[in-house]
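Pasting a structure below so you can have a look.
Note that one protein chain is taken out, while the other chains of the complex remain in position.
== subunit A ==
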Amino acid sequence: MGAQKKGGGARVSEDAVEQSRQRLQAILLADSFATKFRPVTLERPKVLLPIVNVPMIDYTLAWLESAGIEEVFVFCCAHSMQVIEYLEKSEWYSHPNLLVRTIESHKSISAGDALRYMYEQQTETSQIQGDFVLVSGDTVSNMPLADLIKEHRERKKKDEKAIMTMVIKQSKSSPLTHQSRLGTDQLFIAVDPLTKQLLHYEEDKVDHPSGSVCLEKSLLDTNPSVLVCNDMQDCYIDICSPEVLSLFEDNFDYQHLRRHFVKGVLVDDIMGYKIFTHEIHSSYAGRIDNFRSYDTVSKDIIQRWTYPYVPDINFSGNRPLKLGRQGIYRASDVVQSRSADVGASTVIGYGTKIGNGDKISNSVIGNGCSIGSNVVIEGSYIWNNVTIEDGCEIRNAIVCDGVKIRAGAVLQPGVVLSFNVVVGRDFVVPAYSKVSLLQQPTTEDSDEELEYADSSSGTADHLSGLNLQMESKASELGPDGAGYIWEACEGAHDEEWKHSVAPIPKDKLFEITQAIDDDDTDDESVVPTSGELKSDADSINTDVNDPNDDYYYFEKEVEGTVLRAVEENIKVDLVTLEINGLRLSYNMESADCAGATFYSMIKLAVDTPHNSASELYKNAASIITKWKELLGFYVKKIDEQIEVIMKFEEMCQESPKELGPLFTQILHLLYDKDVLQEDAVLRWAEEKAGADEADKVYLKQCETFIQWLKEASEEEDEDDEDEEDD
């Protein structure tokens, strides 16, 4: 009350003087601009989803209020009506210390759009007067903000360019922890250890698979010391100066706060804006980004890291639960059978009934649920008014409001049941499936940031329509069930286990640790499994070893190219161009090209129908004659020519019956057509002279040819000498 009056007075009279007495303001984005919580978010905005039986936005608002924020702009986008309605009903609108204002915009599809909208509003009404806190409505924290804001303001006073302070928190450095805790990839940041200025920010590991980070050289020039951390966690809490809004306005392509804005500011050295970091130690901050972090943050709340925002304290008009031994929170009116076994770290809400022989552990059960007998619930999140009949098994699942699970049904790990779904009798919902009454939107309108896309308005109509459909259509969830099982969208298979509430499966865990080990030992980055190879491999080339893997594929490609060239009679130049392209993309030597080209030509000859050896020779001869230029392009050096001979020898060894007898003939042909020079043949012979008897088969075969060559070269030498003499 008093504070508000003061703030108002200051604004009217002496705004400039009373800089430090500005109202503390915050922008709360009540929209995650992501689709990770689908299908649940199709029906209810993410910020209203309950976490440990209290909507997420209540945690954020309660924290902002107690951290001394006086005015919050709640930016609503998808389901804005629901958010506004909720806030109107809650006590936040009438809160004495916190002025909650809602801003509605349906056009915004990203955080960037939202801030641009704020900026436009800003120029009209000048709501944001100074530095503000930027958070999203799914942040759970208990960190004090006052000092941080003060620190930011002081820094800003000294340095005009310091426009943002980012809150970070230490977390164990292993990617495994990141995965298992928040379902996100590792974060690499570089910070100036003295000023805490952020120099580099990199969230995704995709660019650098081996866990390396690229820093710009200039960073090292301008900063005496740089601290590179990979054990930090971004809390997504930012203290921003008003310049941030205008920056968003100026750069209309900034969408994502981190990916675009932070990177943009760091790269841009014209404006010279700086971002600083603030590390928190004793307080908690976490953002619910996906189902896995939903699970993690829930556990943290139950473990009381978020104190005083814990279930047994009434922090936002929620009814406090009673905390018992082993971290069991229970409402006072829970009806629990004596034979029910409620294990550690469990929350049970008001008006919930628990039947005989139930086993419940590590789970959150909402208000007004009724649970039958002999139900097993493990590591799951059951929201309000859920009915679970006898003998169900629920493991690591999220079950939304109003769901009915009929007797004997089983939910496998990672299942998400959206609102009012009915699971049929004895039906087994497969792992990681997402079930909703709404059908999956068929056209993924955007793979980008599009929020709860088509849900802006008529969800209700949608629903009623669906119910009609439901009755006519046999359900995907058993005969007496209702709901559609969503298919995982493409490329999201990986995300499935990463972002689900279920613990990471053992094999994936093994894979991650394996990947880390690989990074450590610096092995070759690609380790294909041999099984895959065999299934694809041709009869001739089954025993390709791993290191030759690339070469094998390259050879295949070349073969295809040559085949097509022969069939369609493409010009030699074009074929060379194509093979050169392949050579570059597979990073091959020109000798490899020669080998591969020759290989494909002979293979072509072999594949062409023939009755006798002489016919085969004819085929080969015609092809070689026709395409000698192509081959000639790659066999300019002696080494390359030797490679060709070796290749040919290899092929003959593989099919001794067909090609074997023709070795000398074809070799002679190649010599005749000037593909091979005599030096190459002679050197090949020299090399082979020392080899095993078995390897010498073809050497012996063409002994006469080599003899003849030698003589010829001597003659030539003599000729040369003669010429020189002349």
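As a convention for this text, contacts are C-beta pairs under 8 Å (C-beta built on N, C-alpha and C of every residue); 3 or more make two chains touch, one makes a residue touch a chain; residues count from 1.
The rule is short, and it goes like this: contacts and distances are computed from a predicted model.
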Choices "Translation initiation factor eIF2B subunit beta", "Trafficking protein particle complex subunit", "S1 motif domain-containing protein" or "Dynactin subunit 4" - which one is the UniProt name of the chain not shown: "Translation initiation factor eIF2B subunit beta"
Residue among A:Phe73, A:Phe315, A:Tyr599 or A:Phe648 that touches the chain left out of view: A:Phe315
Which residue of A:Lys150, A:Lys172, A:Lys626 or A:Lys700 touches the chain not shown here: A:Lys172
Residue, one of A:Asp58, A:Asp295, A:Asp401 or A:Glu643, that touches the chain absent here: A:Asp295
Of A:Tyr93, A:Trp305 or A:Tyr551, the one touching the omitted chain in the full complex: A:Trp305
Residue, one of A:Ser108, A:Thr139, A:Ser283 or A:Asn367, that touches the chain absent here: A:Ser283
Hidden partner interface residues of subunit A, rising order: 1, 62, 65-66, 95-97, 142, 169-172, 174, 176-177, 179-181, 231, 281-284, 292, 295-296, 299-300, 303-308, 313-315, 323, 326-327, 344-345, 362, 379, 503-504, 509
